[in-house]
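Now for chain A:
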Amino acid sequence: MTIDIAIILTPFIMAALIPIFYRRLRKNMIGWVVLIIPVSLFLLLTTYIPRVAKGEVYSHTYEWIPSFNLNFTTYIDGLSLIFSLLITGVGSLVILYSIFYLSVKESLHHFYCYLLLFMGAMLGVVFSDNLMVLYAFWELTSVSSFLLIAFWHHRKASRAGARKSMTITVSGGVAMLVGFLMLYAMSGTFSIREIINNIDVISGHVLFIPALLLVLFGAFTKSAQFPFHIWLPDAMEAPTPVSSYLHSATMVKAGIYLVARFTPIFGGEMVWFWTITGVGLITLFWGSFNAVRQVDLKAILAYSTVSQLGLIMSLLGLGSVAVYLGYSTETVMYTQATFAALFHLINHSTFKGALFMMVGIVDHEIGTRDIRRLGGLMAILPFTFTIAIIGCFSMAGLPPFNGFLSKEMFFTAVLNITELNIFSIHNIGLLIPIVAWVASVFTFVYCLIIVSKTFLGSMKPDIVEKNPHEAPFGMLLPPFILIGLVITIFFFPNLLGEYILKPAMLSVYPTFPSAEEMTPHISAWHRINTELLMTLGVVVLGIILYRFLKYWSKIYRLFPKQWTLNAIYEKVITSSENISESITKRYMSGHLTHYFVYIYVSFVAIVAGTFIALDAFEWNPTNDAVIENYELILVFVMIFAAVAILFAKSRITTVLLNGVLGYSVAFFFVIFRAPDLALTQLVVESVTTALYLICFKFLAELKPERSTKRVKISNGLISVFVGATVTLIGLTVVNYDKFKSISSYFEDSYNLAGGKNIVNTILGDFRAFDTMLEVVVLFIAGLGVFALIKLKAKKGDVDIEN
Partner candidate 1 sequence: MFGQFLLNLFIALLWLLLVDEPTPQLTTFFTGFIVGIGILYVMHRFFGTQFYLRKLFKVLYLILLFIKELIISSFSVMRQILFPKLQIKPGIFTYKTNLKGEWEVTTLALLLTLTPGSVVMEVSESGDVFYIHAMDIEESKESVIRSIGKFEKAIMEVTR
Partner candidate 2 sequence: MESLMMILIGILVAVATYLVLSRNMIRIILGTALLSHAVHLLILTVGGLKKGDVPLLSQSEGPFTDALPQALILTAIVISFATTAFLLVLAYRTYKTNGSDDLQELRGMPDE
């Protein structure tokens, strides 16, 4: 048992133990016990930092299903370390926070169980080298987040949000799985590292682009990229610690992780570049633009998260250019986008985590998150206000907070890219910085909204009545730790760069010779350049827009309500349900005749279709046995009787005619030299007829068929086709004489089985097994008839009985 697997497994083990603890411990203790796990894991992981910084990687393989190359291969490198530190670090803070946030009346054991499951799953995602195992953990994050979102499942909105997130993320996961399978088909391995090593072999494969798109689909759904972001705002129904953990720091970053992880594989493709950059930028814009119109603090943060994820995503897209270009001194500068992405990823986790916790406090203490009902909280929630203002300014990209640094780097990256002359960037390249900038303006606006609408202005009277207090220390501590990081990182960014980001850069660009070159020196202050001017512009325009929000916010009404993405999603779901229902109801009518029609039509279409398409028909009556006159009469008798059944008006007539047919069949058995058959047929036919008569006591007389002429004609046509199919194939079969029958063997029955009646020796010896089972069939039928008659439903018996 090595450490890496222990890291992944510990949360699961703990999750499994929770029900035990839950019974033994006081309810408020459970959180503290759980807290041990992330904290110790975090500490453990920090010990990896110096070693990984030196360029070491750790990998171990544990066999799971080696037969199909599904092995549990852990892989710790710079990239996975960043994420794992976030997962355990933010995880610790969130659990600490939740101890105070959640009442002991809540089913805490469920909560912590889900949370630990989730944590383990996330660790699994980032530590797995095997695609299938990665996928397994990936889906587990969806599942555990589903449970967390639905934690308050008695609320309708919680359930709806959970369902939406699960549906969308699992769909993405399934697509990603297909992408992984395609990768496997191309490379023959599930190991990401091996695929990276074989990149030359697979990059020309036809499946390469589809695989790329499918993997991206997975990443985009998970990371809430446009247009799949719609699940994230709804997921805010989860308890706030969950939002803060899943929807800011961890789960949504899984998509980012995936994109970063796959950049070495797909990074050289134009499709990759444009898709990620484009989708990222659209998301960035759309998220920030929509955040402004929200009135729920959590919703603002949700859209803000969407937007920030878009930002990080677009940076990864921009950074992928470097993979395409390959290593050279000029191209290294493009890797900085990726550096910025990773940097912003950490920054975002810090300030967004803090902000969510801040909202949680507001919600917890005031009882609402609606900014229309909030205001003036600065006075009563001073610490919370501090968190809010630092978090928001960092998010808005203002100094002296870490967000400023990464935002500047983002601007650098979007500006740099316009100078490239590949992938047709020159055509619309200028749009990239423009969109980035516009989005940043909106970001600034909603940051102002959060701070001012909540904390500034005057308090609403109903809030005053409640006489709210500042949150307890335990709830303030985690956000303050995060805020502390926000500031610390601003002042010591290069420590982060050196120890944490640098090794990760090597993971993204394994072909680049040195990480040193890809690790820029981050400085808070540099000379006045375009980036700084852009930031200034953001601030100025942002303030103006905030001032005049009332006037221009009307543009949101331009978007018709029924055409929002959410509405479309709902419409697609409901209409697909409704259409499915109407189609299904239409053909699954419950009417047996319809089912028979389907069956017969399929029979004719498929069998006769094949028969005709393959041109299999042959007819050669020369080998036929001669037809005697009396046989001809018998044939006519049968046809006459058969057709007469169709027109018979009384059930007795039909049964008698059937008996005539049966007897005629028996006579054919006589003519065709089958004495045993003739005997059996005679008796069975008689007994069957008797059975009909006996049962008629309980049945009604025939009524004329009340079908329309059309139905009758179509049934008639079907019948003729079915009959013709049998006849035509039969005619061909009769002529088929490529093989001699095995039955000549049975003609030696006397010597082999001691019987002179060949048919009987077949039944009693050669194929006695059939006979044995046929007897069983008969027995079942007899017993069944008995049971069916004796076991009648009791009067008034509703089908409750199981």
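In the analysis below, a contact is a pair of C-beta atoms (placed from the backbone, for glycine too) under 8 Å apart; a residue touches a chain by one contact, two chains touch by 3 or more; residues count from 1.
Picked so that all candidates are chains of the complex that A comes from, given by their letters.
Fair warning: this is a prediction, and the values are worked out from it, not measured in the lab.
This complex places chain A in touch with one candidate out of 1 or 2, and it is 2.
Put simply, chain A touches candidate 2 in their complex at residues 585, 589-593, 596-597, 600, 619, 621, 623-627, 631-632, 635, 638-639, 642-643, 645-646, 651, 654-655, 658, 661-662, 665, 668-669, 671-677, 680-681, 684, 687-688, 691-692, 695, 698-700, 702-703, 705-707, 715-716, 718-720, 722-724, 726-727, 730-731, 733-734, 741-743, 746-747, 749-750, 756-759, 762-763, 766-767, 770-771, 774, 777-778, 780-782, 784-785, 788-789, 792-793.
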